[in-house]
Structure formats: C-alpha cells, structure tokens
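Worksheet: the structure to be examined is printed underneath.
Only a single protein chain was left out; the remaining protein chains are all shown in position.
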Amino acid sequence: MKRLGNAVIAALVLLLGRRRPRTEEETRILPEQPPNARAELAVLALFGLSSLAALGFVAAYAFKPSTQLLGLALGLALIFFAAALIVVARKLVPTEELAESYPPEEHQRDEEIIAEYVAEAGSGITRRRFFKLGLLGATGALGLAILTPAVSFGPLFRVGNFLATPWRRGRRLVDENGRPYTAADIEENDFYLAFPEGTNDEEKDQLAASLVLVRLPVDQLQLPSELKGYDANGIVAYSRICTHAGCAITLYRAPLFQPDEPRPALVCPCHYSTFDPATGGTVTFGPAGRDLPMLPIYADSAGYLRAKGNFDGPVGPSWWGVRIWPAQPERSQP
Amino acid sequence: MITRRTVSWIDKRTASAPFLKKAMRYVFPDHWSFLLGEVALYCFVILVMTGIYLTFFFVDSTKEVVYHGSYVPLQGQRMSEAYESVVNLSLQTRAGLLIRQTHHWAANVFVASIVLHLFRVFFTGAYRKPRELTYILGVTMLMLVLLEAYIGYSIVDDLMSGMGLVIGYSVGLSIPFVGENLMNWLFGGPFPGGTALWPRMYIAHVLVFPILIGLLLGAHLALVAMRHHTQFKTTPKQTEKTVVGVPMWPGQTPRSIGLALGTAGVLFLLGGLVEINPVWLWGPFHTYSSTNGAQPDWYLGWLIGGLRLMPSVDVVIDGYTLVPNPFWGGVAFPLVVFGFLYFWPWIERRFTRDVAFHNLLDRPRDAPVRTGVGVGMIAWITLVFLAGGADRVFVLFGIDYAAQITVYRVIVFVLPIVFGVVAWRICTELQAGERVLLDRRSAEVEARAVRPDGADVTEAP
Partner (left out) sequence: MRRVVVLAVVLPLIAAGPAAAASGTLTQPLERQGYHLYGQYCARCHSTGLGPSLDGVGAVSADFYLRMGYMPLAQLGEQPTHRNTPLLSDPQIRALVAYIASFGGPAIPQPQPALGNLSQGQALFTEHCAGCHQIVAQGGYVTGALPPPLDRVNATEIAEAVRIGPYVMPKFTEKAISDTELNSIVRYVEYTQHPDHPGGAGLDFLGPVPEGLVTWFVAIPLLLVLCLFVGRRLSA
C-alpha cells in the first residue's frame, strides 16, 4: 500500500513537477517576465486552498448542508481563486504598459460614402415624399398592430370597478372567521378587523372589503353633520385601507388616560398617516391627502352590526379624476 | 503545441485570428475607479446565475394554499403558492437559502456599484463627447435595474413585499391622466389585481427586464470598446490622442477574472453568513395586514422618504382629484432626478459651450461647478433618503419623528445648496493652491535660467 502511494507521488512529480526549461525564442513578442519562484508557490498554494474549499462545499452539501458552512466554503473557494489570479497578474505575467491611438474623431470619407449609398439607392424613386409617408405610415400601422394584443392585459378603458365595494345596506359585519359581530363585542380602547358577511378569502383581499372598527364614548364623537348617524351608538367603522398609499391601518392609538395622553387615532405604518376616528376619519398627521372613508353602520334588533349603505368616499389610494362624493346623511335607524 | 493547434482550429472555422490578435492587445487604462463598472457587471452575472437556479423552485401563482412545511410558526396558515414556494426553497431545499440570500445581496450590491460607477462617470466628466450615448444607456440601465429589483422584491408575496407592492400600485395610480387606466391594465384590475398579475411580474422579472438590461449592457460595453476607455492624465504619454494602459492579454485578463471571482466570493460569503430578508419571519401578505418598520430595500429608500415628507395635500378641484399625494414623492421626485441625469451632459454644454472631444478625464476639482452641482444633488437625494428612516431614528435615538419630518422639510431644500457651494469652493481653492505651486515652480525655473553662474537658487542666501 505504502509503496503504491510512493509510486503515485513519484509519477506525479515526474509528470507535473518537472520544471520546464524555458524555451528561449529568438524573437519574443511580449516583454520577458523574470521567474518568481515565491509567487509561483503562493499561486499554487492558493489554488490548493481554493480546491479544498470547493470540495468542502460539496462535502458540506452532502453531509451538513448548513447555509453558513456552504456560504463560507463557496465564498472562500472563490476568494482564494481570485487571490491566485491577482498574484498571477501582478507577479507572473509580463508587465506591460501599451500606448495606442484613440480612434479618430470621425472618418469623413467613409461617412460621405455611406450617405451616398443611401441617397443613390433611392434615386430611382420619383415621388420621394409620398414614398417616405407611405413607409412611415406602414411601419407605424404595423407597430400598432403588433402592440394591440397587449391591450388584453387588462381592460384598458373599462375601469369602473375601482369604485366597487361589497358593502350593501343590511350586510352584516363579521370577523376573519366569519363570525358576526354584535355591538356588545366591540369594546372601547380595542380595534377590530371586519369583513362583509359571506365573502370568501379572495374577496377579503379586495381593498373595499376590510374595515377597522372602534368604539368611542358617544360624548367624544364629533362627527361632522353630514356623517351624523354613521356610528352605531359610538361604534364607528372605517375602511382599513389608507387613502395615501393603500397599506392596511393596523395601528390604533388608544389612550388609557385621556386628559394627558394623545387622542385616539388610527395610523398607517407605511408613511404614518394618522386619522381621527372621532371626527369622521380626518387626517391629523402624515401625507394622506383625504379622510379615511367611513362606513355607516347600525346594530339590528338582535344586536348584530350591519352596514347602512356604502362608504362616504372612494376606498384606498386616489387617482386622477376620482370624485370625492359628498357624504349622504343617513337616516337615523332603519 | 496544443495551444497552436487550438488557435489554428478556431481560426480555420471562424477566420477570427486578425480580430482576436487585435482584441487581445486592447488597452485598458489603469485606475481603480474604472473597475466599479466591472463590479456591477459581475454582480449582474451572479444575479442571472443565482436567479436561474431560483426559477427552478419558485411558483408564480397567488393561488391560496395551506402551509404544511417545516417552519412551525406558519403551519396551517393560508398563503399564496408563491410565498410558500419561497419559504420552502429557503428552509427545505439544500443550498436554496444560500442561493436566495446571495441573489438578494447581489441585487443590493449591484445597485450600489452602479451608483458608485455613476458617481465616477459624473465627477470625472466621462459622459462628455463622444460618450454621451454610453452614459444615456447607463442611466437607462439604472432605471431598469431599480424596477427589476422592485419586482423581484415584490413577487415573494410576504407581508413586507405585499406592502411594497401596494405602495407601488398607489404611486402608479397617482399619475395624472393615465394612472387609473395604467394600473388597471398592468394589474389586470384594481389591487390586488387579477390572477395574471403574478405570472406577469414573474416573466418581467426573469425574462423581459434581464434581457433588456443584458442588451443595453452589451451596447454599453460595445460603445466603450469602440471609442476606447477614457483615462486620467498622469504621465506625459497620456493625451487626448493616445491611450495608455494594460493590454487585455496577458495583463488585464487575470485581473478581471480575479475581480469577478472576488466579487462573487464576497457575495457568497454574505449570502451564507449574513441573513437577508428572512421572509418566513414576515408571514403571508393580505391587503388587510401590515407591520410597523416596513421599508423597501435601500435603493428605493429615497422614494419612501419622498412619500413621507409630503405634507397632507391632494390637488382636488370641485370634488374631483387631480393629483393624488403619492405622485410628488413617488413619481415627480424620481422624474426630476432621472431628468437631471439624462439631460445633464447637454445642460452643462449649454453653459460651458464645450463641444470638444474628451478622452482625458477631469479631476473633480477641475470642474468646480459640475462638482458642486453633483454634490448638491447627492446631498438632496441622501437627505430625502434619511428622512425615510426617521421612524427608525426615533426608535433608536429617541428624536421625535414629527419633529424630524418638520426639520427635513426645510433642510432638504437648504442643505443641498450649502453642500454644493462648499464643494464648489473647495474645488476652486484646490485649483488656486495648484496654481500657486505651479507659479512658484516656474519662477524657480526662470530664476535658475536668469542667474548667469547657474548656481542652484535653493542654496542662495
């Protein structure tokens, strides 16, 4: 066994380790680079380390595939290889500094010839202007035709569904599991996620579907006159989607001790638009440009919370031309 | 012998020996800052390679599934197939997380190296005639890369990426005249869009944008090669007519490959050792969920800053919205920045009336106005960027958020001018200092020439 090993090493040394006699050619093209034994050794060592690390990557993959081990092995394999090449560049290959002319600013003669080619090719065409017009027109029309199928991406001119909401008069408010909310479920200082009853998981993701519910003491409500009757005895329902950039309002600032602490507020975590639930969702801080849409609700005789109608404004982020309709005062109780 | 035979084989099939002979001696001017663009190129290569691997595991569907994978805190939760596939490839596929994290780090470093490359090109005047076209292609690539990276961040469909997507949707929606039609068209309906949205974003991310970027990159490199690289004047040999540097072979080849492998090494080390975007922790996205502290990747931080700095204003006339708020920070601001980048070569030319060919680069001090304008622009964007992180500053250092925003609203307009003027002033002072040195040297030379005995002036009493 040992003799076999020795034989292999001897063969390797014979085959690979033999120092090649430098073939001194009569006329070198590149400048000569003096041999540098130490750099050569360093490069060999780096190649060896790189191979070890690369094989280590394979071994790690097979036996202990932790991301750290894999990353370390592959990263080091690459870094050692890079280091070897940088040593090669700086110590082993001929060092030269070449000077070369930049290309001329222009090739006037060639430019003229090209222009002539173009001009002479068209000399047989007599009605030039019409030809150009025709060519341009056909190209444009063809381009238009090629682009037309892209219209199928989405209905380009039928966009009324931006205002669609699943809320209808009488529709019950339910929680994420579909359990209907009663007025008694909604407590002060807490906030609730609500959906229209009967929506499936996909419909729950429509921007107009989700609500944030909070209860405020009735004497603290300062709803403007057109929003009178939107609350169900202190329970107010707002769209959960911020009117600025469409993130979900999942922050409720609910002061424990009103005299000293900031007022109740609904806040969006993306750009910190802050809305006052007591005054109909008016913006009190942050970039939102309009109030949070409010959904008029009531509690039915069994105590279930139901929508009285639709929001008092468009839900979610605004767009050019969207009309901020004036809120319709709601009749007090159906 | 083998080499000779290989070359001969290739030449006989391609007739390329004359071209190769010339190409191997193509000259690379020598300066470390010229390598920034190369780093960006290698990041792109790594992004494509790791990205191809990821496509074998990613599922481009928002179809709802119930998670039953190995990550306990999400078991039994409803999520999209897309998110599930990313969680699984991260936590259950061998080496999957390494490749994904390396992909993400490469994206972050890619944009950073492009930006540094842009700074080098800007402050040295490398965009001047005859290289305006190269520059324009570069700026276009930067824009495409930002979009590409944003889509990549979005298709994972975790809580953070979903919040990013709805913000992007709102920004698109805010574009006057076309916003509603455009977003309806792209998303296949109002947010969260139709079922085709994910396949669309996916194919945009893995095919359309990479190919566009690749094509522009090819043109960018071809233009560089055709006009040759610019150079600094450090020796008398380097002139507007003569380029001096290291030949592609044998000097530059090992250096460039070394740089490529080194870049890959740094990225894989980061990918293995430093966690990036641990999506399994964020949970699935629903339009009615959100989290505090959600931020975009750094290269879009300037836009979130712009969005947060805007005061609460929608332009509304008679109940009809004209310009919704996100337009200013999300559309107008980047339009101004990219408009500046696109038109700067021509703006500068209008003032300097410099229509000459430039193969030699300026040092930043050689063009004080350009340097001042550039520093001012960088300060402006950086300040808006910092405003985007004001909430984290409040959390870490206790400086009130609302107060910070108020201060930022003022200093984003004041400080850039201050920084610009200071930079301009430093440049002119440096120039003046050099002139003094030059004058003294020439005076010394003159003095030596005047003295008939030829004695060294420095030794004169």
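A few comments on the model shown:
As written, the chain order gives the labels A and B, with residue 1 at the start of each chain.
Going forward, a contact is a pair of C-beta atoms (placed from the backbone, for glycine too) under 8 Å apart; a residue touches a chain by one contact, two chains touch by 3 or more.
In this text, all values refer to a predicted model and were calculated from it rather than measured experimentally.
Taking every chain of the complex into account, the omitted one touches A, B.
When the whole complex is considered, the residue among B:30, B:84 or B:314 that touches the unshown chain is B:30. Listed by residue number, the positions of chain A touching the unshown chain are 66-68, 71, 82, 86, 89-90, 95-97, 176, 185, 187-193, 248-257, 260-262, 265, 267, 269, 272, 274, 284-286. Residue-level contact of chain B with the missing chain is found at 30-36, 39, 72-77, 90-91, 97, 101, 104-105, 108-109, 112-113, 116, 159-160, 246, 251, 255-256, 258-259, 262-263, 266-267, 270, 272-278, 281-283, 289-298, 301, 389, 391-392, 394-395, 398, 401-402.
Assume only the chains that are shown with their structure count from here on.
Looking at the complex, you find that chain A touches chain B at residues 30, 61, 65, 67-72, 74-79, 81-86, 88-89, 93-103, 105, 151, 153-157, 159, 161-162, 164, 193, 201-202, 204-207, 209-210, 240-241, 244-251, 268-273, 283, 285-290, 316-326. Interface residues of chain B, counted against chain A in their complex, comprise 25, 27, 30, 64, 78, 94-95, 97-98, 101-102, 130, 163, 166-167, 169-171, 173-181, 183-192, 194, 196, 200, 226-228, 237, 240-247, 250-255, 257-262, 264-273, 286-294, 304, 307-314, 316, 319-326, 329-330, 357, 359, 391, 401-402.
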